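Of the protein chains in this complex, all but one are displayed in their positions.
As written, the chains take the letters A, B and C, and residue 1 is the first residue of each chain.
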Amino acid sequence: MPRTVLEPRFQVEYLSILDSEGHLDAALEPKLSPDELRALYRAMILGRRLDERMVRLQRQGRLGTFAPIKGQEASQLGSVSTLRPTDWMVPSFRETAAMVWRGWPIEKLLLFFAGYVEGGQPGEGQRDLPIAVPVATQLPHAVGLAYAAQYRGEDAVVMAYFGDGATSEGDCHEALNFAGVWHVPVVFVCQNNQWAISVPLKKQTHSKTIAQKALAYGMPGIQVDGNDVLAVYAAAREAVDRARAGEGPTLIECVTYRLGVHTTADDPTKYRAEEEVKMWEQKDPLTRFTAYMRQKSLLEDGLEQQVDEEIALAVERFEATPPPDPLTMFDHLYAELPPHLVAQREELARRLREGGAPEPDAPAPTPRATPMRGQRLTRR
Amino acid sequence: MPRTVLEPRFQVEYLSILDSEGHLDAALEPKLSPDELRALYRAMILGRRLDERMVRLQRQGRLGTFAPIKGQEASQLGSVSTLRPTDWMVPSFRETAAMVWRGWPIEKLLLFFAGYVEGGQPGEGQRDLPIAVPVATQLPHAVGLAYAAQYRGEDAVVMAYFGDGATSEGDCHEALNFAGVWHVPVVFVCQNNQWAISVPLKKQTHSKTIAQKALAYGMPGIQVDGNDVLAVYAAAREAVDRARAGEGPTLIECVTYRLGVHTTADDPTKYRAEEEVKMWEQKDPLTRFTAYMRQKSLLEDGLEQQVDEEIALAVERFEATPPPDPLTMFDHLYAELPPHLVAQREELARRLREGGAPEPDAPAPTPRATPMRGQRLTRR
Amino acid sequence: MTKLNMVKALNLALFQEMERDPDVVILGEDVGVDGGVFRVTDDLQRKFGSQRVIDSPLAEAAIIGTGVGMALYGLRPVCEIQFSGFAFQCFHQIENHVARYRLRSQGRFACSMVIRMPYGGGVRALEHHTESEEQFYAHIPGLKMVIPSGPRNARALLAAAIRDPDPVVFFESKALYHAAKEEVPPESETFPIGRAQVAREGGDLTLVAYGAMLRVAREAADVLQAEDGVAAEVLDLLTISPLDRETIVASVAKTGRAVVVHEAPRSFGPGAEIAASIMEGAFLRLEAPVRRVAAHDVSFVGFAREKANVPDVARVVAAARETLAF
Partner (left out) sequence: MTKLNMVKALNLALFQEMERDPDVVILGEDVGVDGGVFRVTDDLQRKFGSQRVIDSPLAEAAIIGTGVGMALYGLRPVCEIQFSGFAFQCFHQIENHVARYRLRSQGRFACSMVIRMPYGGGVRALEHHTESEEQFYAHIPGLKMVIPSGPRNARALLAAAIRDPDPVVFFESKALYHAAKEEVPPESETFPIGRAQVAREGGDLTLVAYGAMLRVAREAADVLQAEDGVAAEVLDLLTISPLDRETIVASVAKTGRAVVVHEAPRSFGPGAEIAASIMEGAFLRLEAPVRRVAAHDVSFVGFAREKANVPDVARVVAAARETLAF
């Protein structure tokens, strides 16, 4: 049946600059200074090493469940590094590397995953939201922040992270739609790591790309090689600049892969083939970026040891955290404690005084297995 | 910045067969028999006349709030008429004409809007869901029905209705996404009547069409002239056939206009210009279809009177409805009444016996204003 | 003093708060040009512009979710959900985020926002347009839940809610919107959130009510006075959560008897908490079990049967008499 085709027709672009063979498209290479490149590279190494350390801490029972980032360093750092401190960063639950870049102390992140609410506290004036556990629910917050920035006449940009699975949630749709209508400065960064726990992308959506979902909101969408830190940077740079210039939101799909477990409670051998992982290991964002840095003669000696030391010091500080005071659980619920909570707090205080209350459950910083190098027992 | 453009590129088509000037694209004209055309035409007249009658009933206080359909008859009937009785119809709250086509007795619809829960009861074996008031929430139901049909190996197709405003809801997105992934036989019919109460389409979404939202779900989408019953029929026919053949879901955007109030509680002069309404009155789906029928010599004498009589008889039956028995409010909550509700029912029964309970509020069938022609007082 | 109905009184509160504080913004479906389907935001967009009075797309979760983002930035969003029956669409944003942001960020961020919605029956409406869902919000730690009973306290409590550092869910009875006019002082006024009011003093029995049920309780007290010579004390909760247990318990400690009235379904409803709190606080003074007069445990009855479902004066009087005769 012949019909009119509506204009404009739609298209989605794919961006890759530094591929897994190390080939560089010099015309597209972003103009980053050696210092900027070194900082980015260091952050990627730190992201990887911290992740590995955290998995060990978790296995020793010193952290609760958390979501490792291995393989997604380029997606996170290529994008977050385009932000200014006055911009906002809205994470999901798998942005450790990006959060460290934004200034979250490592020991705070460890505390967070050790079950301390203190770990969720952003620094004074820090324009980062804490980790959001319910998938996609943080995306409308990003749009609201961007609206407020525009309302106040400030040029802050908001960058929001989410996964491929998150695109199925109603909140993701509503957030993108509001951002489109309000034309606010948000950059939506979808880390398409191919899996939502055990569910592969093809069971998540029938659309070929996530980038094309932008068409539903009259918003530019682009797909980038998410293991190519230069491509992610370039796409994010453009989107951030456009947002700051008042030209509205962008959806960036970073095609990447979660090389490790979904969370430390997950067993990926149940649902995915070893070969697939192997295949993606060939595309490791670190390998590629290391080759690039080597070629530019920007590799620093001893970087890994430096980074490991930084991590070790943070773990020490984490372990030195005093056991939590149960009474502070009431502290930040309301601006002022209402009477019924004053009563509940008093009752708990009485129980604590009388020894009737259980030991504060501080299993976290306390090593459960044999102490490791650079680790000491919790001070009490 | 040059980049690779991903294939395939996307496009959305627009379908129009009989335009508001009465021009017919004979090549696209669907092959409907004279009887089929007459049935369709009669349903459109009935839809229009019933709507007008219902507005009057509401103004007299004999119905509560309801949503008139004036202007959307072609969108509803062009689509619903492609279904078999064994197919499923999933309405929103503005599908009076489609519901009557599907066999809902008019007096039942009147009862529904008169505050009688009885009015929501589909006929025995009727494959229609009752009216869904919360916007977009019915769409996942449609997908579930379609899944179940496929699961059972039955070739039933599901047609689901919703408005332009509904496309903003998370449920709409989730339903379309599930339908895409599951590849189930659903036809999504969006009646884009330009307004969601006072909110115009451009404040609803930044995408140029609703049809293009299908691209986000890897699903075919088409935009049709929703005031052109032949175009709606053709697009729906194709989508229904495709669905029945196991070729998955389709999104159809019917571009139409709500000529009347949003609901009888609404005052559109607050938010839209008289000229806009005038402009759309030129495109009235009835005028156009009448001209077509005249040209085909299919117009029947006395059709309007016939239809009015049918409506009048239904209104009589509606008015003859006995006042509701309050005790039946417990009837269909659970398959079997649990003890606490048995107690509540008994308590209410006692109050009713002792005269302590208020008169059943049966303001509905009871005329509040001067009785009209063809109307009599409720039998009690 | 001018006499205003509740719609106008709420509109006045919004207007004055917006004048006072440029961070106050309004967000919701049809709140702008249309002035809200009940006209509570009437004329505000004309006065303050479409950047401050925002006609949102039709999506409750994003209304609340973007409201959260605005609040985290420092604005004071007043979100309208068109009917309380549609607030379950955003319930996850309310429970997961609105109620928790201060806690989660350990005080760095706050969700100082108001979520307004019309609730309750009495207006011949469709399904999801007549329900009373206060219980769901009252059980969420971190929220405050307010239900005014008349134009003056509606205005004063809405102003207080907007200034409150914590998130407030604000229910407005549709039945009360145009029910009666009341003197409302022209200058700005706030009432404290968390405080119940003694709407009528009495020593024989305590009637606890709020929202549209206050009138029912008051009239029941009139009947009891006139027909039985019983002096009922009537409490108007105004805030459901945090519940003013002190005022409730003090009254029942005096009267020894209580009847709680609400439009929400009875089981696991707000009356249960009130009854349990009375038992805990005034057990030895109780002469009779606390009675609950509530809607039946039925989700929807249709307006043709609504009067038989929602508490009325006769039911409250009957419950009071049984309590007195216990």
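The rule we apply is simple: a residue touches a chain if its C-beta (ideal position, glycine included) is under 8 Å from a C-beta of that chain, and two chains touch if they have at least 3 such contacts.
Keep in mind it's a predicted model, so treat the numbers as computed, not measured.
Interface note for the absent chain: among B:118, B:155 or B:310, the touching residue is B:118. Considering the full assembly, A:341 is the residue among A:6, A:55 or A:341 that touches the omitted chain. The residue touching the chain not shown here, chosen from A:5, A:133, A:298 or A:335, is A:133.
Checked against the full complex, the candidates B:9, B:23, B:56 or B:332 give a single residue touching the omitted chain, namely B:332. Mapped onto subunit B, contacts with the missing chain fall at residues 117-118, 120-122, 124, 126, 129-130, 132, 134, 137, 139-149, 151-152, 170-171, 174-175, 177-178, 181, 331-336, 338-341.
By the touch rule set out above, subunit A reaches the unshown chain at residues 64-65, 93, 113-117, 119, 133-135, 165-166, 168-171, 196-199, 203-205, 265-266, 270-271, 323-324, 326, 328-330, 333, 340-341, 344, 348, 351-352, 356-364. Although one chain is hidden here, its contacts on subunit C can still be listed: residues 85-86, 88-89, 91-92, 94-96, 99-100, 103-104, 127-128, 135-136, 138-142, 241-243, 264-265, 267-273, 275-277, 279-280, 283, 286, 288-292, 296-300, 326.
The definition used in the following text is that only the chains that are shown with their structure count from here on.
Distance between Cα centroids is largest for the pairing of subunit B with A. If each chain is reduced to the centroid of its CA atoms, subunit A and subunit C end up 40 Å from each other. Our note on geometry: subunit A versus subunit B, Cα centroid distance of 44 Å, whole angstroms.
Averaged C-alpha coordinates put the centre of subunit B at 35 Å from the centre of subunit C.
Looking at subunit C, one finds that residues 56-57, 59, 61-62 touch two or more other chains.
For subunit A, residues that reach two or more other chains under the stated contact definition are 170-171, 174, 177, 181.
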